[in-house]
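One protein chain is absent from this view; the other protein chains keep their places.
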Amino acid sequence: MILNASGCLDALAAPEVARSLDAFVTKTVTPQPRQGNRPVRIAETEHGMLNSIGLENPGIEALVAEKLPRLVELGVPIWVSVGGFAATDFAELCAALDERDEVTAIELNLSCPNVDEAPESAAEIVVAARAETRKPLYAKLSPAAADVAEVARAVQAAGADGLSLVNTMRGLVLDTHSLEPTLGTETGGYSGPALKPIALAAVFRCYRATGMPIVGMGGITTGRDALEFLAAGASVVALGTVLFADPEAPARVQAELMTELSARGLDQPEDACGISHRAAATTVA
Amino acid sequence: MILNASGCLDALAAPEVARSLDAFVTKTVTPQPRQGNRPVRIAETEHGMLNSIGLENPGIEALVAEKLPRLVELGVPIWVSVGGFAATDFAELCAALDERDEVTAIELNLSCPNVDEAPESAAEIVVAARAETRKPLYAKLSPAAADVAEVARAVQAAGADGLSLVNTMRGLVLDTHSLEPTLGTETGGYSGPALKPIALAAVFRCYRATGMPIVGMGGITTGRDALEFLAAGASVVALGTVLFADPEAPARVQAELMTELSARGLDQPEDACGISHRAAATTVA
Amino acid sequence: MEGVGAYTLLRVERGGLEPGVPGQFFMVEAPGRLLPRPMSLCLAPAGELGFLLEGVGPGTRALCEVEPGERLYVFGPLGNGFRLDVERPLLVGGGIGIAPFPYVAQALGDPPVLLGFRSERHAEAAVLLPNAAVVVEPTYVTEPLAELVEDHDVLACGPEPMLEAVRALAPTAQLAWEAPMACGYGACYGCSVEIDGVLKRLCIDGPILEAA
Partner (left out) sequence: MEGVGAYTLLRVERGGLEPGVPGQFFMVEAPGRLLPRPMSLCLAPAGELGFLLEGVGPGTRALCEVEPGERLYVFGPLGNGFRLDVERPLLVGGGIGIAPFPYVAQALGDPPVLLGFRSERHAEAAVLLPNAAVVVEPTYVTEPLAELVEDHDVLACGPEPMLEAVRALAPTAQLAWEAPMACGYGACYGCSVEIDGVLKRLCIDGPILEAA
């Protein structure tokens, strides 16, 4: 199953890309509309990119009133990513979405590096969100934690149904000439191929720590990459940065993944979930 | 000033490389000898590498008795990197080094991802180390923290004299064929070019937060990279992974750096320290 | 690939792509780089798409060195393009801002063109628009433009200071803006600019904006 990573596709601007996905994840929505950060907001690095969009979004009211009805017409399941600065924000957002049948799942963005306010602890936010909705809740974590598996255990205990791994890491690019930060916000979120080994480690360790369903992402570019995320423990993968260079990536990655799977005698993506752990498990037993 | 990154050079095995540095940093030494982790211990990734050496070292006693006397003969200032699993370990190590005139500075490795035992908080360790030595203490931090600048402020308050930024991030590589983890320890420390934007962000933010002297490292390969670390706030840079592919890197990077500096009308590396912050500072004033 | 003064003309096979409306752009893969680069369509000969490149950084320099026969991933046309229902068009280009105008000029039946360049070498690119009036720094396009602006509908493309100056002279001009773009199709919100107090994505609501 292939999703887009939140913030990396606007289904209304590119409906044909959204339709090539198994589900569409919205850009993170906050209680109030947000303008986002001042430009420059994106910068390429040698092996990835930085962004400092800063959660530009129309707010939950406009999302529900204006965008959701149009998103539904795409015929693709809709996941809504929600974000905020306090547990009460997340509670409010989940309450607003709980009764919308057109919303399949909610992703809690616990980890946006472009929003400076310190979030309350991940578990508290999940508890607050859980109280407001019975929809599947995916906690999206950053690898910028001393031990991401510990955070994963905490959000599981707090009532999350799954994990989205990983969000971006904080990074910096300096302008070639001035040596000043290229981004308007100085630092920004680092994504793309450079992140892959970090993301894979997070998926691998959180899968072992929790056994929860995981949406794996971070630098996925090919079917081989997708296979590795499944093997490490993801049940679903999401494409982010790759969509900018290749809007046809969902179909391509899906096809490449099927080729990789059948070369290994596996019938479907689910059969690959967690296979990196098999030998380890055997050793332990 | 160019150093090697701890664990990326053995001065006794490659004395001519060590002599091309402005100071030599030992591999992290622990109170007792350590065998390190079982193989496979290194794996290349697309844009970096993983290691799981696991602090293989002869222990502080052998270092002081057998290695230090030979290191001194190189005629290069010696920094000793120390590590352990409790603040008392660090205290013991610093006490053993405090009276050794041949040791110029001590680096506290607060961040090795290949040692599983949870370290006590960084600040506690610095306090314990500080109590045992008046030598310059550099706290080496990992970017795997929700806010590395906060950790930097804490170690400054605890008595550290400088920062070494950054250590590796946890990463995973899967074997092409088996899809099982390539490293014997499954995950390992991710270093090399992919880390550069993350490391630069850490240097930039910690410099602004503390104004402390910083040894900048993480993916430095060229003089341009070195210049960027200086501009972000490092006063010294260290070469790690690049030394494996290019033992002549210290002289090359130094020469390239001087070319970069003079193209900008700067006379010496110190003149570049922190220049990325100038415009920002102006804006604030 | 051919040199045109200080610029390079890149011609790719059209494949299944439409050339689109003049002023629209394509996202062009830059070999070895993660993100594609936005490029205005410059020429649309049969079966081909032509882009005029200025090598200013790693992406455009890599594109200037593409070898014949290499495959590049290109997608588009993107963005809105110029409104061509104008009565007395005048094309005003600064530097690489000449890029969209050969294709525009073809659509408009060779309207008058005013081009400014920073050196004689850059000015050689004016061969792409044989009837153009050309000025070279220290003269700026705004100088001859001041005399022509009354009687014309201006379509302008060039560096931001030039566009601001043109806007001051010609309040109804259509201006082709630039912003760093990661995707070019509305996916990343990287290109947001404030237009009349509202944030819009330049890649889908632009790159051509009415001056006003």
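Note that the chains take the letters A, B and C in the order they are written out, and that residue 1 is the start of every chain.
Going forward, contacts are C-beta pairs under 8 Å (C-beta built on N, C-alpha and C of every residue); 3 or more make two chains touch, one makes a residue touch a chain.
Keep in mind the model is a prediction, meaning the values are calculated, not measured.
> Please work out which displayed chains the absent chain touches and list them by label.
Looking at the complete complex, the unshown chain comes into contact with B.
> Would you mind spotting which of B:E56, B:D98, B:D147 or B:E180 touches the chain that isn't drawn?
Missing-chain contact among the listed residues: B:E56.
> So that we can see where the missing chain sits, which residues of chain B does it touch?
That gives, for chain B, the contact residues 7-10, 13-14, 17, 27, 35-36, 39-45, 47-49, 51, 53, 56, 176, 192-193, 241, 243-247.
Rule of thumb we're sticking to: only the chains that are shown with their structure count from here on.
> Out of curiosity, which chains are bumping into both chain A and chain B?
none
> Closest chain to the overall C-alpha centroid, by per-chain C-alpha centroid: which is it?
If we average C-alpha coordinates per chain, A lands closest to the whole-structure average.
> Report the inter-centroid distance (CA atoms only) between chain A and chain B in whole Å.
The separation of the two C-alpha centroids amounts to 31 Å.
> Which integer distance in Å separates the CA centroid of chain A from that of chain C?
35
> So how far apart, in whole Å, are chain B and chain C when each is placed at the average of its C-alpha atoms?
Distance between chain centres, rounded to whole Å: 47 Å.
> In chain B, which residues are in touch with two or more of the other chains?
none
> Give me the residues of chain C that touch two or more other chains.
As it turns out, chain C has no residue touching two or more other chains.
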